[in-house]
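Take a look at the structure set out below.
All protein chains of the complex are present and in place, except for one that has been dropped.
The chains carry the letters A, B and C, assigned in the order they are written, with residues numbered from 1 in each.
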Amino acid sequence: MIIVLAKGASDDEKRNIIKRIEGLGLAVHISEGKERTIIGAIGDESILIEKPINSMPGVESVMPILKPYKLVSRDFQSEDTIINIDGIEIGGKKIQCIAGPCSVESEEGLLETAKAVNTTGTVFLRGGAFKPRTSPYSFQGLGEQGLKFLKEAKDATGMKIVTELMDPRDLDVIYKYADVIQIGARNMQNFRLLKDVGGIDKPILLKRGLSATIKELLMSAEYIASEGNRRIMLCERGIRTFETETRNTLDVTAIAVIKKLSHLPVIVDPSHAVGRWDLVAAASKAAVAAGADGLIIEVHNDPQNALCDGSQSLKPEKYIALYEELKKVAAAVGRSL
Amino acid sequence: MIIVLAKGASDDEKRNIIKRIEGLGLAVHISEGKERTIIGAIGDESILIEKPINSMPGVESVMPILKPYKLVSRDFQSEDTIINIDGIEIGGKKIQCIAGPCSVESEEGLLETAKAVNTTGTVFLRGGAFKPRTSPYSFQGLGEQGLKFLKEAKDATGMKIVTELMDPRDLDVIYKYADVIQIGARNMQNFRLLKDVGGIDKPILLKRGLSATIKELLMSAEYIASEGNRRIMLCERGIRTFETETRNTLDVTAIAVIKKLSHLPVIVDPSHAVGRWDLVAAASKAAVAAGADGLIIEVHNDPQNALCDGSQSLKPEKYIALYEELKKVAAAVGRSL
Amino acid sequence: MIIVLAKGASDDEKRNIIKRIEGLGLAVHISEGKERTIIGAIGDESILIEKPINSMPGVESVMPILKPYKLVSRDFQSEDTIINIDGIEIGGKKIQCIAGPCSVESEEGLLETAKAVNTTGTVFLRGGAFKPRTSPYSFQGLGEQGLKFLKEAKDATGMKIVTELMDPRDLDVIYKYADVIQIGARNMQNFRLLKDVGGIDKPILLKRGLSATIKELLMSAEYIASEGNRRIMLCERGIRTFETETRNTLDVTAIAVIKKLSHLPVIVDPSHAVGRWDLVAAASKAAVAAGADGLIIEVHNDPQNALCDGSQSLKPEKYIALYEELKKVAAAVGRSL
Partner (left out) sequence: MIIVLAKGASDDEKRNIIKRIEGLGLAVHISEGKERTIIGAIGDESILIEKPINSMPGVESVMPILKPYKLVSRDFQSEDTIINIDGIEIGGKKIQCIAGPCSVESEEGLLETAKAVNTTGTVFLRGGAFKPRTSPYSFQGLGEQGLKFLKEAKDATGMKIVTELMDPRDLDVIYKYADVIQIGARNMQNFRLLKDVGGIDKPILLKRGLSATIKELLMSAEYIASEGNRRIMLCERGIRTFETETRNTLDVTAIAVIKKLSHLPVIVDPSHAVGRWDLVAAASKAAVAAGADGLIIEVHNDPQNALCDGSQSLKPEKYIALYEELKKVAAAVGRSL
């Protein structure tokens, strides 16, 4: 950690700061510049990071040197993490698509959607049984019944199930049915829930919070990893900005940034990023071109009657057409779909 | 709800839209303008709000007329909600301060801080026993031991306890000790938790999410209210912007906006808004001048050794001095402290 | 325009509002809903848009129906605008690249860069002679000497010149040398300058402001178009968000949004969007995949010694390699490069 002293910091203040750092077990290294004195604290920075050195008298600013995450960083593991789910790889050359309705609503509807998307070769089926809804008066999901419908669709198609965990009390039942457990954007910093899924042996799809920085997303992944579960996919799903034409703003370059900072695979959710079905294709192509390892796309057999997010859901035939287009973009960047 | 038809929408499209609205049990009212045809849907808008009318062919845009929250709105209750906690009122003429450390760390430290802030007449003591921390390697709170220390400080001073609930599994133990239960910014949209605290009989302090809109904050309050608990305080604690000099940006006019839209009292957290102790006074004065019903301020007997948020914590003597200054500002706007 | 009356608006208030609208020459159309009365104003909305109807007693909210821009909208012109510059088309099937240094610094350096990028088939050369710099102590550009160097590079390669106009006093000299005149992000709402370039007969590259909405960008284009100049390219160059890993956040779906709202071609500036050369490739591919009509990329023969934006500049060889990759992505989305 670098501590920049204020112009005119007194010798006493300087001594106090040095004493404080040394008292925490770190060594100091002083550099007297022309305009500022700088103190380098040498040793375990994590001890210092919690301390309010920046509010000590005589301190102008404090700059951490190390990243606050470890297990999920490229420094810790230089090769890409490839998550293997019953022989299907996420994070390898092949881009994986996860498709299906926002929420599970009916047995037939889900089955119809699953069969349709599966014709493309899509092997991951999404569908929410427990739904985080902004309004208490909105449809909140079918609960375990929804999971059972997902199981039936899985039995019928062989697809893997991706579904969201909202509350620790649902972990057991979700665990029973899910192949990948999703942590939603609103729970990205539900730290107790992160620890819970860090303790299990299923892969986690962790969504970036509505206005989370990439660093915070990686810190949340670190929570999961620190409990033992290293099979984590990070999901960019748009961030909140002042622009109102789209629901959120897809941070497409976050894919490349994350891949520089971390070894974990990156999935993009174009549907939530844009919030309009007619922009999903453009967002999906951009994500594939920018290096995404996967896409999670909302598809509904009857969007006009969807109980949730109908506006941003593709009809199966549109999804199938998009899939063909994405194959070309994937090939253009040396990947396959 | 107002549905604006696209320029050149066909008669078929128009008929379909009308059929759809009428099929949902609402009446339609058509207005042919010079450049656009507008359809008004008359009846229960909440039925429509969930439907993706905006993605129907021929629709250019859809505009809801009503606010999506009810119980917490001024329309529903025109007079201010005043929350009475053992005779102490929040939302009345007197502004209430809530002071104390970010996290409970030790019996003596907490007691010292509590006694000091209590000398001003401050009757609410804050302190976290379960702490949401960005890093899994940071101090996570003392758990129930922290609650016991709060209880001791309460016994010694008569202060009321305000403490955060992070996880439904802690509700019973928190309920036992807390006078006011705080829902933190990161849990503002933890909808299941909101329902949980909606079902109990203790007042709730609901913090605005990091990038939540005022409408979303009110929707989250609606979740609590819809379960029966109407004793809700809303807390503005700064929103995330691109400005980096402060931890967040205090949205000081949100106080007045909320008071127009809702009858609930508004508390401001200047400490988290600015993230630096040397700006807490300015933020606190601004909040009082703008109409806040209360402040929640971090005070620590030894900020340099705080395990959490030391940089933004006031020393007790600074808090006491600030309290005197705030009295004057409160008086200037017809309130008392 | 739709005027929603407040719950409990009095008959007098209602009469006043109607009188006001009719007094401005519009007709009214009243719709009494269950919870709100709605007044539709029928006629020329642009008359109303300037009036503070929303602050009249009894008004809850006001919703414009029409878009505030006309000439640049798809409503006005449904087919794409294709800008022809001496036989080279922008906005057609072929994606055009604009490459070159941030600022013109030396005759040899510029020539070397121009020749290198031209080997790919790139026919637009960028380079700033007048530079908007955040610090008054930074290099401010070579002025007309820079334009002369651009002219020499043009003579040597046949490339077209794209250069920025910052101030009306430079219009004459810029006009003499430029094939495309750039209006920078910081001048997107320099309305007088927009009018100036609206009065000339050269194509304009208009950059989106640092935190401008798409609507505002289109309104600025309308300023230019309203003076007669319809040869306008819109440029997405990243918007400001709270994320700090990149200089700005590339709003990649803005490309598709703009193409729905407007007939004008869209150029993307990946260099300014990300601010780091090692992310330019990912951003460029995403932009092409999402439908951009062109890219404007910073290339410098010696980035380490660039006087401006060296960190985000590609070396010529990197640009040449990227160009080959972009060809594949363009082909994958049915375009060419």
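The definition used in the following text is that a contact is a pair of C-beta atoms (placed from the backbone, for glycine too) under 8 Å apart; a residue touches a chain by one contact, two chains touch by 3 or more.
Everything numeric here is computed off the predicted structure, so don't read it as measured data.
J.: With the missing chain put back, one of B:10, B:119, B:213 or B:336 would touch it. Which one?
T.: Once the missing chain is taken into account, the touching residue is B:213.
J.: Out of B:123, B:147 or B:250, which touches the unshown chain?
T.: B:250
J.: Write the list of chain A residues that the hidden chain touches.
T.: Interface residues of chain A facing the absent chain: 2, 4, 7, 29, 31, 33-36, 38, 40, 42-45, 63, 65-66, 75, 240-242, 244.
J.: Where does chain B touch the missing chain, residue by residue?
T.: Answer for chain B: residues 211, 213-215, 239, 241-246, 249-257, 260-261, 273-274, 278-279, 282-283, 285-291, 325, 328-329, 331-333 touch the chain left out.
J.: List the chain C residues touching the unshown chain?
T.: Looking at chain C, the ones touching the missing chain are residues 20, 46, 49-52, 54-56, 68, 132-139, 166-169, 186-187, 189-195, 209-211, 216, 219, 222-223, 226-227, 240, 276-278, 303-311, 313.
Everything below uses one rule, namely that only the chains that are shown with their structure count from here on.
J.: If you apply the touch rule, which chains end up adjacent to both chain A and chain B?
T.: Correct list: C.
J.: Suppose each chain is reduced to the average of its Cα coordinates; what separation in Å results between chain A and chain B?
T.: Chain A and chain B have C-alpha centres separated by 26 Å.
J.: For chain A versus chain C, what separation do you get between their C-alpha means, in angstrom?
T.: 31
J.: Roughly how far is chain B from chain C, centre to centre by C-alpha average, rounded to an integer in Å?
T.: Computed value for the inter-centroid distance: 38 Å.
J.: Among the residues of chain B, which are close enough to touch at least two other chains?
T.: Touching at least two other chains: 240.
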